[in-house]
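A single protein chain has been removed from this complex, and every other one stays in its place.
Here the chain labels run A, B and C in written order, and each chain numbers its own residues starting at 1.
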Amino acid sequence: MTEKRSLRVALIGQGFMGRAHSNAYNQVGHFFDLPYRLERTVICGRDTARLDKMAATWGWAETANDWRAVIDRKDIDVVDVAVPNHMHAPIVIAAAEAGKIVLCEKPLANSVEEAERMVAAASKVRTMVWHNYRRAPAVQFAHQLIQEGKLGQIFHYRGQYLQEWGNDPTRPPNWKTDKAQAGSGVVGDILSHSLDTALMLNGPIASLNAMTHTFAPGREIDDAASVTVRFANGSIGTFESSRYAVGCLNRNAFEIHGSKGMLHFDLEDMNRLDFHDATEARNLQGTRSIIVTGPDHPYWKNFWKPGHIIGYEHTFIAALADFVTSLAVGSDFHPDFEDGLAVQKLIAAIQSSAASGTWVTL
Amino acid sequence: MTEKRSLRVALIGQGFMGRAHSNAYNQVGHFFDLPYRLERTVICGRDTARLDKMAATWGWAETANDWRAVIDRKDIDVVDVAVPNHMHAPIVIAAAEAGKIVLCEKPLANSVEEAERMVAAASKVRTMVWHNYRRAPAVQFAHQLIQEGKLGQIFHYRGQYLQEWGNDPTRPPNWKTDKAQAGSGVVGDILSHSLDTALMLNGPIASLNAMTHTFAPGREIDDAASVTVRFANGSIGTFESSRYAVGCLNRNAFEIHGSKGMLHFDLEDMNRLDFHDATEARNLQGTRSIIVTGPDHPYWKNFWKPGHIIGYEHTFIAALADFVTSLAVGSDFHPDFEDGLAVQKLIAAIQSSAASGTWVTL
Amino acid sequence: MTEKRSLRVALIGQGFMGRAHSNAYNQVGHFFDLPYRLERTVICGRDTARLDKMAATWGWAETANDWRAVIDRKDIDVVDVAVPNHMHAPIVIAAAEAGKIVLCEKPLANSVEEAERMVAAASKVRTMVWHNYRRAPAVQFAHQLIQEGKLGQIFHYRGQYLQEWGNDPTRPPNWKTDKAQAGSGVVGDILSHSLDTALMLNGPIASLNAMTHTFAPGREIDDAASVTVRFANGSIGTFESSRYAVGCLNRNAFEIHGSKGMLHFDLEDMNRLDFHDATEARNLQGTRSIIVTGPDHPYWKNFWKPGHIIGYEHTFIAALADFVTSLAVGSDFHPDFEDGLAVQKLIAAIQSSAASGTWVTL
Partner (left out) sequence: MTEKRSLRVALIGQGFMGRAHSNAYNQVGHFFDLPYRLERTVICGRDTARLDKMAATWGWAETANDWRAVIDRKDIDVVDVAVPNHMHAPIVIAAAEAGKIVLCEKPLANSVEEAERMVAAASKVRTMVWHNYRRAPAVQFAHQLIQEGKLGQIFHYRGQYLQEWGNDPTRPPNWKTDKAQAGSGVVGDILSHSLDTALMLNGPIASLNAMTHTFAPGREIDDAASVTVRFANGSIGTFESSRYAVGCLNRNAFEIHGSKGMLHFDLEDMNRLDFHDATEARNLQGTRSIIVTGPDHPYWKNFWKPGHIIGYEHTFIAALADFVTSLAVGSDFHPDFEDGLAVQKLIAAIQSSAASGTWVTL
């Protein structure tokens, strides 16, 4: 084999997302025949002891503590930002201005203003936002079925992202519960995933009306949100998100009703997509559960065999593979920073509507 | 056995609901040891040919075409109103003023003003609204579990009533799609059931924000509704209803998250109640599906055996049994007309909020 | 309407089955437009006090204690036998010899010899065995799909009838745990239903190998059975039945794999039939859950509306309706006593194979 060109990656961040990204860099070449070789050049963080262990475990060649110095390095092609939300903008803007390929965790920013500056700074570089759940095979397959017209005219879109960890009073606060660092609570943290998926599957949202709520005493950050929307395509929708949805570990779900059928997905059963085909004979209509590990499902030749399921981490691997492939062929990749900005505008509209109690037009 | 006192029933209505009520009158004494004997004295409707057949089939002793004459009869103790919505008020008010026990199909009326007049007229008689789904064993059992504190503090209430028949373009319009007769579309027709159930399970709604939508070209009646609410107990909720929810024959569902657990119900699987007990050891927590046909579930001794399921019609039978029993012992019965009025106020608030785009306080 | 000819029914039996049959006689004319009017003429049993109450509740015109005297009556057209198994043969034979139409609870008899005498005695009268579960809409629909070739060549048939009540040590013994009265345990009591369904759906069984087991100390009756079979059509199958299957209230289930698809049914969700269509595009294959209350399912016009479910009792009503209809049109009805004998031969073969540990050819 001829040697592939290398892309030298700097990962900024050493938390849970740093681990998920590290795994993706490690695994992507095992499952996808990529046009580039991804080199784990440097991992950057502030906790040196943990950083050394992380570098040793995941094969990062070097460690660093100063992200500005990392960005200044000429031998870095890619900067991947996986730090708390309030740090996204400065790092991303610096990296983009240094001409790096930039990947950023979601939500893109803590405000529309920040996000717009990030998009502007990155106008000449390739970008990606880590809305990894787009790359669950079931979600890609849902997209394909909708594009093929299998649902007909869409009537209803229902998005949910429900978790329960807010209900645990023994759990200490962290940056995700601090408005200054996180920007918002469930809205940016998890509802942003639902919004990104909805934009891909059902197109732009024209207007919305939202309620947010804080259950935790003494906090100012949203623990829950309910949003009613009108999509540009004439369908209507609802979104719901909570950290107090006891019984839900990680229910990232959607349900879509169209004139020709229904789709339902729940990340807790991410290897399945439910499909109801309303064009069949009436007595044969029912909701079927499709195991989307193949044959003929997205990514099915990359991972294992039909019926041999994949997990959480594979959404990161597939996202990275698609992005890297798009770099070589020069094709569009989504979600890029423009897509992240679109989600950011929805987050802002939700916050605004929740404050005013009125509809907000996008 | 000593002879029981009779209650002589006049059923006004000969449609699908007339059939469901007829069955209930026929069956209630087979499954419940009632304090009264219910006599099917007269069935009243305008289509004489069909009425004769219906009387013969279901054992109504007489037929009649004029509901006013029926109400004037001294030998009628109970008037049961199962006609299109716009006719509820005049018949119910006349029956109540004649001192009859009055049962009325849902929604109680076509406006709050009508409903208030009905409540006033019926202030001295016993009343019932046919929100029969309250009497699904699973729904009563959910109520019992909540009353016992099994869910702790309620955080979220999610109600859905989704059907798909609106999507069938071959289906002719009927009184349910005519605003003059029906008052509203999905909101009164099916969402009213969800609202009634929510009021029983989670108490009063303090404020709400609603969107309604009409998909059918040329119609003015709501085909779909989305409602965000704040309950008086501090929990928040959403309601959704549609006739264009393809894939849903009759999904009358609720999901409730509290600090100690979750409940989920779907009428399409009405013999089951899903319960998640968050007070158990963490590694044993999961959502369990309870078959609510006994032992020790509501009505389990009345119908068949554990594991021998019941159906749609049994909710009417149980509602009627509970109501008739309450007549003898003089106990409260719910939902009575006051409860029906409460639902009516929510329907009006939903219509008002949908028109204004703002929150409405109840 | 012209008056229909009456069929005057004598019900022999006053237990749980007596109640289920009484309900069927009461209800069948409400849901089906029958060629005959079924008169509840007399109910016969030995516990006079309970019998009076039962007659009053369910509308039997008379009571009787002596089944022989009942059979001798000229004003009885139909004798329905719902007593413990060991009493089936004498009553059925006497009724058949008296020229009555005869219905009998399952299993038909306590031995093949008894069953053969019953068939012989009934050679000139119309007969029915109460394998009511054949008439669950889902089971009839499965039969229809198989007849249409929707499963292709059948490979596997898997029947289960699992209950848990044997595990309750506080439960007193009854006639079902007494070999003299019941003939067998789970094999005759519940596995007979599975066998009857299998014969209808997949045709004759050519040979079998069985194990039976008694868990209850001091009993001689089978608490559990496992059977491996070869069907005449070349498919292979398994049957399993138990009263110690903790977690199963009433799991009467089957699963069938053919070259073109799979069917699955479980009585605990009797309004659903699962279907997997293996002729579809590979990426759309999945097991769908069909709610079989219509449109276009068996009996859907008789009961309520699509999505409005039915229950246990409706299987008896539909069985009775089909039988009574067949009387008028002179068509075959199954399961008749010949079908009951076929099941009886399987029961005997299971007992024989379990005793010998070898294969038995039917």
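We take it that a contact is a pair of C-beta atoms (placed from the backbone, for glycine too) under 8 Å apart; a residue touches a chain by one contact, two chains touch by 3 or more.
Quick caveat, the model's predicted, so the values are computed rather than measured.
*Asks:* Touching the left-out chain: which of B:Phe254, B:Phe275 or B:Phe337?
*Replies:* The single option touching the absent chain is B:Phe275.
*Asks:* Could you tell me which of B:Phe31, B:Trp60 or B:Phe141 touches the chain that is not displayed?
*Replies:* The single option touching the absent chain is B:Phe141.
*Asks:* From the listed residues C:Glu240, C:Asp269, C:Asp322 or C:Asp339, report the one that touches the chain absent from this view.
*Replies:* C:Glu240
*Asks:* For chain B, which positions touch the chain that isn't shown here?
*Replies:* 141, 272-277, 281-292, 294-297
*Asks:* For chain C, which positions touch the chain that isn't shown here?
*Replies:* Per the touch rule, chain C residues meeting the hidden chain are 155-156, 158, 162, 164, 167, 209, 211, 213, 215, 224, 226, 228, 230, 236, 238, 240, 242, 244-248, 257-262, 276, 278, 287, 357-359.
*Asks:* Given the full complex, what residues of chain A touch the hidden partner chain?
*Replies:* 1, 16, 20, 23, 26-27, 29-30, 52-53, 56-58, 163, 248-250, 268-271, 291, 293, 303-314
Quick note on the criterion: only the chains that are shown with their structure count from here on.
*Asks:* Where the CA atoms of chain B average out and where those of chain C average out, how many Å apart are those spots?
*Replies:* Their C-alpha centroids are separated by 35 Å.
*Asks:* Between chain A and chain C, what is the separation of their C-alpha centroids in Å?
*Replies:* Comparing mean C-alpha positions, chain C is 54 Å from chain A.
*Asks:* Listing for chain A: what residues touch at least two other chains?
*Replies:* Within chain A, the residues that touch at least two other chains are 276, 287.
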